[in-house]
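A single protein chain has been removed from this complex, and every other one stays in its place.
We just call them A, B and C in the order they show up, numbering each chain from 1.
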Amino acid sequence: MKTKKVAIVGASGYSGEVLVQLLLNHPHAELVAVTSRQNAGQTLAQVFPKFASHPKSKTLRFTEPDAPALAKLADVVFLALPHGVAAEYAVPLLAAGCTVIDLSADFRLKSAAVYQEFYAHAHPAPDLLSKSVYGLPEIYRDEIKRARLIASPGCYPTSILLPLIPLLKAGLVQPDGIIADSLSGVSGAGRKAELDYLFCECNESVRPYGVPKHRHLSEIEEQLSLAAGTNVTIQFTPHLIPVNRGILTTLYLAPTERVCDAAGAAQFAEKISAAYHSAYASEPFVRLLEGKALPDTKNVVGTNVCEIAWRIDPRTGRLIGMSAEDNLVKGASGQAVQSMNILCGFPETAGLV
Amino acid sequence: MKTKKVAIVGASGYSGEVLVQLLLNHPHAELVAVTSRQNAGQTLAQVFPKFASHPKSKTLRFTEPDAPALAKLADVVFLALPHGVAAEYAVPLLAAGCTVIDLSADFRLKSAAVYQEFYAHAHPAPDLLSKSVYGLPEIYRDEIKRARLIASPGCYPTSILLPLIPLLKAGLVQPDGIIADSLSGVSGAGRKAELDYLFCECNESVRPYGVPKHRHLSEIEEQLSLAAGTNVTIQFTPHLIPVNRGILTTLYLAPTERVCDAAGAAQFAEKISAAYHSAYASEPFVRLLEGKALPDTKNVVGTNVCEIAWRIDPRTGRLIGMSAEDNLVKGASGQAVQSMNILCGFPETAGLV
Amino acid sequence: MKTKKVAIVGASGYSGEVLVQLLLNHPHAELVAVTSRQNAGQTLAQVFPKFASHPKSKTLRFTEPDAPALAKLADVVFLALPHGVAAEYAVPLLAAGCTVIDLSADFRLKSAAVYQEFYAHAHPAPDLLSKSVYGLPEIYRDEIKRARLIASPGCYPTSILLPLIPLLKAGLVQPDGIIADSLSGVSGAGRKAELDYLFCECNESVRPYGVPKHRHLSEIEEQLSLAAGTNVTIQFTPHLIPVNRGILTTLYLAPTERVCDAAGAAQFAEKISAAYHSAYASEPFVRLLEGKALPDTKNVVGTNVCEIAWRIDPRTGRLIGMSAEDNLVKGASGQAVQSMNILCGFPETAGLV
Partner (left out) sequence: MKTKKVAIVGASGYSGEVLVQLLLNHPHAELVAVTSRQNAGQTLAQVFPKFASHPKSKTLRFTEPDAPALAKLADVVFLALPHGVAAEYAVPLLAAGCTVIDLSADFRLKSAAVYQEFYAHAHPAPDLLSKSVYGLPEIYRDEIKRARLIASPGCYPTSILLPLIPLLKAGLVQPDGIIADSLSGVSGAGRKAELDYLFCECNESVRPYGVPKHRHLSEIEEQLSLAAGTNVTIQFTPHLIPVNRGILTTLYLAPTERVCDAAGAAQFAEKISAAYHSAYASEPFVRLLEGKALPDTKNVVGTNVCEIAWRIDPRTGRLIGMSAEDNLVKGASGQAVQSMNILCGFPETAGLV
């Protein structure tokens, strides 16, 4: 299998760091460039001591980000940049023939107007919105195979979309009134020197934030609307939890059937189970929990797996969906590598197990 | 003001420990007895080194729990015992003339049948159910003044009832479809030697549990039904979070008015604000957050305060309520002392600020 | 007892926050001013939501630091400022007749030359060095009573000096070869927006820093030299530990007697015990641990207590000393208030228990 040359623009943040880790050890990818303005000139080993045992860490140096130079070196370029900045690099890299896998929100939406509503500035490259593919492999595997611009999903969206889409597609839950309550580790805020994310401000603290209109709503609702075939508006509340990594999402859903008695609940349970198994039984990175097991972030941290469980509550007639993922792996860099594997024709799990 | 003699049965657990701390330093209470089977014979200082600087810690020794002996020593007895065990002590202590403040679930429900449904054994003293007062001072202050048996509320119930009851009483939210999503620190599980609560099992872990029917639902729904004047069934999902102390609850509520446009939302916001201010503006232990502030457990841990904030979401037409408390103080021992203050005629904040 | 008016310059950092907490609730002090450049204009409640239940929190506003204005308002001024900046305020405040309690390192040393060696700039007010009193009440209580400028000790120094000084004074340990290995919570680094102190950089991390020459060595060695009556040079290694608050220090000491056999060890143990009891038995804020107990930061956090324990190791002939304190209370703000109590003639424990 032919090795691909890959580069990472913005490799010094938390998702950049996980990308470095995954790509340094990927059997079919050769990491040829990493960029970071503040670390330019330093080796990987200097910036990330934990990678110092890898031979390449002593020779590969961070450079200033420079699209034309990267286009000469790399076949595939990962962008781990802030929203709005990623597009500046995507345009020239695509023009120069590179495949681009963008971890920012810049190409996740189909509508430039919705982008402007949620990100508060005009979209920098609206023409590309129709060409990008939303990089959720379990849903868009075929499109990813043919893509040259991947918009890798956000961490919260992944944790919400994976448990919800099969149920909406199967018509098992109502598209109205969906609630997603999510708990995220602090790495989700990025490696930014801000008081709010200091150890002493996060440790022994649990708090909601961004209530009621978080930016990720835009891509969540766009994807849910596509799955449901109708406009979907959801309630989404993120909370900050003192763990480094992990997202736990609890979904409150209205079944399209009555589940308030034992017979109804049992019948509906079979349909939910069938929908999930049909969607995910052969997916390498979705784990449907069985028996009494419930998701726990500690069982997925460091892996590209999303755990899913669900319960019917006959007292309330509701369906409770629950998922757990590593926000930096399945919620960011692992999923991006999964997309790379698909579009490059590598085994989908290469470098991810 | 005449000092009351107080005793704690079951003083070696986490809520017992906080009771000891509060009562050792209470200006109008004299701690005369602490019981614990496993620590009988040891001084307070030996069992709780952190209290060793208090003069009484070197002389007050744990004893085996013995109701008649306690009744001779104490005016007020706190029971920090498991469900089902508390009633065994309450009966003889009440008969002997003591005032009893029970931190277990034994006397929180009015119905012995509901107790049996949720606690899986027959109620040990059903006659007392009609005599106990639910020790939520902000709601039952007058009844507490005259009570001789206080059923101090659970930690999750307190965090849910305080933000909800004023809204239900004012008819501002619908009693149907209420969702309470709660996040609790690990001390809520008690000081029990179980693998699930080991440091390495909880640290770097976030997980739901007890889905969908947690025992605390019984008292939550009974109290909400009383407030709403109709039967209330809610959805409640507890999660375990790696902090020692603190509960953060997020409530998803349906307003009884349309709030989907700016005018409707503004009008409704005034009503919510008025209901909360009417209920809590002069409460010493409820803090209504203003401006952009949202609850954070780190702002209430170690205090008897419950923080409350709310947001209207015009996109979904919902009201989001949020609360934060210390599960061991306002959610347990602090609230129990608050009840003691009320029924003994002490200033309500004595020993709590 | 006449109330003193007190002000805090630099009240928005971690030790400033604890000073606010202690002084808001102090029975004999009235907090009349708090300064902070970045928070000027905001109320205490806005900056510190946790204090919002205190009536004064809604009316007391942060101001720009202005020494003449403060001197008009306050009898006692606490300086919780960076090294080098504190002196700028101390000079005019002293000149205007205020008592100054400085929590920085600016007045802890007697020698301006040593200050320059360790702090890398000339001392800004060398004349005051001879007038300041090192605010370690267990050692300098009499001097503190008469002081107008208190140099409140650093957090590491307190944890090292309290267990060591009585042994050196009694000639029980050799002044040569002392090793202090200290573990500090992250609040010791201050509330600074730096990458090194982000949650994700500190959580699940244990690391030494500042090896081998930490700034606090200067005041530690000056104080130990005074106690020993000879020049003392020690080895000191600080480590950063993922807790909010707390310092644990382990001291490796050479007894001046042979303790390699049981008889020698027993005899020496009695002398150590006698020295500690003579020094600290009646100290309200030093707790000598007995029996098998060893210090644990969780038993002192939130209190002004320093726990001390020790063991003789007959295998090596060494004495091991161990201490635990809250770096923000006994290691900073609590100790500063203790000094205020002494110099103002208040009960020494006022506002601290």
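FYI, a residue touches a chain if its C-beta (ideal position, glycine included) is under 8 Å from a C-beta of that chain, and two chains touch if they have at least 3 such contacts.
Predicted, not measured: the structure shown is a model, and the values here were computed from it.
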Options C:95, C:206 or C:274, residue touching the unrepresented chain: C:206
Contacting the left-out chain in the complete assembly, out of A:124, A:171, A:264 or A:302: A:302
Touch criterion as defined above, residue of C:25, C:42, C:233 or C:349 at the omitted chain: C:233
Chain not shown: contacting residue from C:2, C:121, C:146 or C:315: C:315
Residues from chain A at the interface with the omitted partner, ascending: 25, 46, 49-50, 52-53, 204, 284-285, 287, 289, 291, 293, 296, 298-300, 302-303, 305, 307, 353
Residue numbers in chain C that touch the chain omitted from display: 177, 179, 181, 183, 185, 201, 203-209, 211-213, 233-235, 237, 239, 241-246, 248, 250, 252, 294-298, 301, 311-313, 315-316, 318, 320, 322, 324
For chain B, residues in touch with the removed chain: 14, 185-187, 191-195, 197-204, 242-244
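Methods note: only the chains that are shown with their structure count from here on.
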Rotation in the CA alignment of chain A with chain B, degrees, nearest 5: 180
Chain centre separation in whole Å, for chain C relative to chain B (CA means): 37
Intercentroid distance (Cα basis), chain B paired with chain A, Å: 39
Inter-chain centre distance, chain A versus chain C - centres from mean C-alpha coordinates, in Å: 46
Residues of chain A touching at least two other chains: 185, 201, 203-204, 242-244
